[in-house]
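Missing here is one protein chain; the remaining ones are kept as they sit in the complex.
Just so it is clear, A, B and C label the chains in written order, and each chain counts residues from 1 on its own.
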Amino acid sequence: MNVRINLRAKTVFELKEYRIVRYLYYVLIRGYYLALLLLPYGVISLVARYVLHPFIFNKETRFNKYIRSALLWMGGGLHKAADYRAHLPIMRIILDYLRHHVEPIKNRKKPLIYLGWCVSPEFMRAFDVHYIIPEAFSVTGSWLGRDVSNHMLEVLESEGGSIESCSASKFAAGAYFTRQMPDPDLIVTSSHPCDSGVSFYPTLQNVTRVPMYVLDTPYGDDEDSYRYFAGNLKAMISFIEKNTGQKIDWDRLRRSCEELNKTNFYLQELTAMTRAIPSPVSSQQLTVAWAMKLMGSGSPHLTEMARIMYENAKKRLDRGQGWLREERIRVIWWDVPIAFVSLYPWIEKEFGAMIVGGDLMGRCNTPYVDTSSEESMMLSLAKVHLNASMVRNVRGTQELFMDEFEQIIAEYSGDCFIFVGHNGCKHGWGYGRIKKDICKRIGLPALHMSSDYSDSRNTSEESLKKQISDFFIGNGLA
Amino acid sequence: MTIMEKMAEIAGAIDNHYLKEARLAGKRVIGYFCSYIPVELIHAAGFVPYRMRAVGSAGTDLADAYYAPLNCSFVRHCFDRALRGDFGFLDGVVFMNGCDHTRRMYDNWRYSKTGPEFLHMFFAPHVMGGNAAGAFRESMANLKKALEKSFGVTIADDNLRNSIRLYNRMRGLLLALDERRKMKSPPVSGSEMLGIVMAVTAVPVEDACALLEEVIAFIDGRGDSHSGDVRIIMLAGCMEEADHLRLYEDSGGVIVSDAFCFGTRLYGRALDENIDPAVALAAGYLGSEISCPRMMDDFPRRIEWVARKAGEYSADAVVVEKLKFCDMWGWEIERLRRESKKGVIPPVLAIEREYLGGASGQVRTRIQAFFEQIRNRQEIDDAILRSERAAYYVRK
Amino acid sequence: MIASGFDIGTRFVKVCIVEGRNVLGYSIEETGKDMRRIIKAAYKRALERSGVKKRAVERRMATGYGSELVRKADAVVPEAPCLARAVHALNPEIRLAVDVGGLFINVTGVGARGFVDGTLTNDKCAAGSGKFLEMVSETLSVPFDSISDMALRSNSPYAINSQCAVFAESEIISQVNGGRSGEDILAGVLKSIVLRAATLVERSDASGMVALCGGISKIPAFRVLFERTIKSDAYIPPLDPQIIAAYGAALLAEGRAAVRNKGSVGAACPGHARVMESR
Partner (left out) sequence: MIAAGCDVGSLTAKAVIMDEDAVIASKIIRDLKTPVESARAVMSEALREAGLVFPNINFCCSTGYGRHSIPFALMNMSEISCHAMGAFWADRSVRTVIDIGGQDCKVISLDAGGMVSDFIMNDKCAAGTGRSLEILSRCIGVPLEKLGAVSLKSWRPVPITNKCSIFMELEVLQHMYKGRKTADIAAGINEAVAKRVVTLARTIDMRDEVAITGGVSKNIGVVRNLERLLDIRFKPLPVDPQIIGALGAAVFAANELKKLRNAEVAV
């Protein structure tokens, strides 16, 4: 009889350990120094914008898949020449974030915490620990090419994970099972925004066998709920202190909260400026800002990035200039499919369409953090958490979501509304009727697509593009 | 009509004559949705708590205008019944933030302007430890306040104590019934048990106790009802279809224990009657015998429960039933499989289907193949046992 | 002016030639391997039937899933404006057109002047598509023409549970093996399609009559079931319901002014909106 052989080890599916992180990190470092070197000449921005842009964004091909990530970090076509300066802090943020992966891989000195999606990392800064946001892999990983994300999802599905969950969780689980991230010492997560996170983190805990703390999210939106959540945050602090032996540095927390306040000011202004017609802010910038906030909330580089973006947009606004030469369609877009990187440039170029409002960065209404005392800081951080994008929309009653939606429609003068129903987002599907009724009442043309966040096996890019162009043309917008 | 048929009849319909009588007597009926809602509170207000169900639903056409096919079919069936006006006899509905689908049901229900005036969202934490008990007590206070305000009643602590006692009695009777499933050929089958639990959650608790006593007397009188060679523990959420369970029983399975919402999750553990009722309720409901997969920090205890039950009820296998598009059970299955591979719990079969989906040939095949696999394992175990014994005899 | 419309769907190629609002001739061909040749053949047949020379056709417009394949088209448009235009031309009272085709169910709101007033498409699910009906009728070896009669004979349509078309098919096979009649099953499949279409209609909240078009609506049983489900009569176009989109494309081509650039989809449409407004 043959010996028991596990064939898994031999499959071509196998991705090398830590491949994604290492690749991103080292490419990024090179890109960063190159950018530092060439920035004064504005050379790369020109090269990136005019020469390489067509190769990078128009299509997902075998050729540009490999070079895109590298060039993306150099700001390939993402920004105009002036905004290009904002790319240095962006790279710093991502480098700082990726260091949390790379350093524990090399030599672990500090404890490593897995941080749930939507638990903002200020506390981790105050604790001086490494943190990894597993779900952020769906953002970083998808920059490496769509086949990477498909690969991760397939790995997870063949491990027996839940197929219907949000692909961010699925991606994260796939990344864990292919060993793209080092094992943690602790898991801190929350019961928001949705079932995917609620059900996925116990699995992570089950496989890693480390202590887990869950921030329970209240349903209501009143002072009691905030107080309850602040209490949970406090319990989280003592949990981390107990399990890592590290003490919280309140001063550092205060500093990063102040930094957060500054960032929020710029970001709020930035998102508010998209109300102008034509909009001086690009939808890509907003998405990038959202992703950066996910990774580097409370970092001075984030403020720097937001400030540069804000100042440039302000200049454009004062001149009455838009981001696009001719802005023809203003789109309000809910649930952007993040892995389809080439979708934004495509609609901008093809239709002159600007995304002006959305749930991720559309209306940045993050509350101000009151840093006057520890108590007030906790309470306002609880508010920040419960009002983060994605969390405020789905954790409570529909009014929280729909009122904001109506407000966005009223304030941002959109011409149409696009909603991507993510397979994993059961909330979005559950709201279906209410949302459609609002659009109907206001008379806004609406497109409801069935797609997935980062899963092109569900709906391909071509099909998304076809639906969008049919919608624009069919409604006489383009 | 035997008592079992009577129970099956009550379980198979939305309304029953016990409820009708209670309504005629002027009692209000309040529907509730989830296992974490403290029904004692509703009962103490003088109302009849009614566990919401979709049994016998005609379809989801009406609900599909609100929901998408990607939403849980149980929720859609339930909501469809509501839109059809089948729940017209309710004076109020208490919802819970159990999962994404049910959370949206509260919204859609309000939005569609169907059904009773009193619609309340009960917040139950997703964790057991930490501040959860306090939050649970707070939301109980909210529910109490809302009930008192809407219906002009007062809920006194004594009433609450009384309700806890009554419900404990019902739980005790159900537990006594459950105890009988440990026997080699259990006198009560899984599908019957489901029918019983569904019936007692649809009638006033006083009637439920009387019915249960009758059931126990009947069951003790009849001896074996069903035998099979594969003893299984079933885990599922909203399992309402006795027909579906019969599929397992017809293939030779005996459902010896379950973790359904209409099952152990309801009666698993009695509440403490001697302490402050609010504390007892919070402790009892949050720390229930077997929690729902929505409780994030409770998986170790759940797995321990399954392992313990497998020992106590000498189960050969675990079957997990999952409705499509349920994230909670989707990941729970993944974890259970992992534990099963490690040998912590017996082999796991996961079945995924739609609510009221019936049994397609596929499901049947899967069940049969799984049972064949288990039987084969039993044979091997027997053989090993025999050979070991043989060796033992030789040594002797 | 003579114009032609091409509708390249997932299952059939439809060509329609119009003069003014009158249909001169049309043709329907099944899709296959060499699409260009099939389109050419369909065009040729339509021309033959209408008795028009190729040169006489002044404008061509293409729509449908494979619309890009029509090389000679002056412009390419989505289905929705075509449907709206066609239905409006046939009966200006209609405010909603339901197109039940091979894979998709499109519901198009029709504005008072023939504009598109919102569109809805079925959620991704193949078990309620025409394709599925085709698969089932093949499994049961029932010719497409007799589906209707068989379905109407059923008293208790079988409710299909599976969402996946192929699984639904295996469910059906086990039902056939279990002795359920083909009538019940076909009626069940039709019912599942009808329900999907009806849900879309319900969502669109349109008032007044609903126009029914697309290949599936050729089946009388489908119409009957559909009318029963939406509890009102449906408007059945006097043309072959399958060619409505092609007819609409031809009308759009006919009504268009001098726009003659093919290719860029974006450029095609403001023109068409303007043209329709001026009518």
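Simple rule for what comes next: contacts are C-beta pairs under 8 Å (C-beta built on N, C-alpha and C of every residue); 3 or more make two chains touch, one makes a residue touch a chain.
Please read these numbers as outputs of a predicted model, since none were measured by experiment.
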Left-out chain, listing which of the shown chains it touches:
A, B, C
Looking at C:Glu68, C:Glu227 or C:Asp240, which makes contact with the chain not pictured?
C:Glu68
Thinking of the whole complex, not just what is shown, which of B:Thr2, B:Ser227 or B:Thr365 touches the missing chain?
B:Thr365
Among A:Asp96, A:Asp128, A:Glu154 or A:Asp437, contact with the omitted chain is made only by A:Glu154
Residues on chain A that touch the omitted chain in the whole complex?
1-2, 4-8, 10-13, 150, 154, 157-160, 163, 456-460, 462-463
Note that chain C touches the chain not displayed via residues 10, 31-33, 35, 65-66, 68-69, 103, 124, 126, 129, 131-132, 135, 164-167, 169-170, 173-174, 177, 179
Across the whole complex, list the residues on chain B that are touched by the chain not included here.
347, 351-352, 361-362, 365-366, 368-370, 372-373, 376-377, 380
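In the analysis below, only the chains that are shown with their structure count from here on.
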Most extensive contact between chains (C-beta pair count)
A-B
Per the centroid of Cα atoms for each chain, what is the distance between chain A and chain C, given in Å?
40
Take the average of all CA coordinates in chain B, do the same for chain C, and state the distance between these two points in whole angstrom.
47
By the touch definition above, chain A meets two or more other chains at residues 421, 433
Flagged in chain C as touching 2+ other chains are 123, 203
Using the touch definition from the top, list the residues of chain C that touch chain B in their complex.
123, 125, 159, 161-163, 167, 170-171, 173-174, 177, 195, 198-199, 202-203, 229
Considering the complex alone, what residue numbers of chain A touch chain B?
159-166, 189, 191, 194-196, 198-203, 205-207, 212, 214, 216-220, 224, 228, 231-232, 235, 394, 397-398, 421, 423-424, 426-427, 429-434
Residues of chain B touching chain C in their complex?
59, 61, 64-65, 68-70, 324, 353-354, 356-358, 360-362
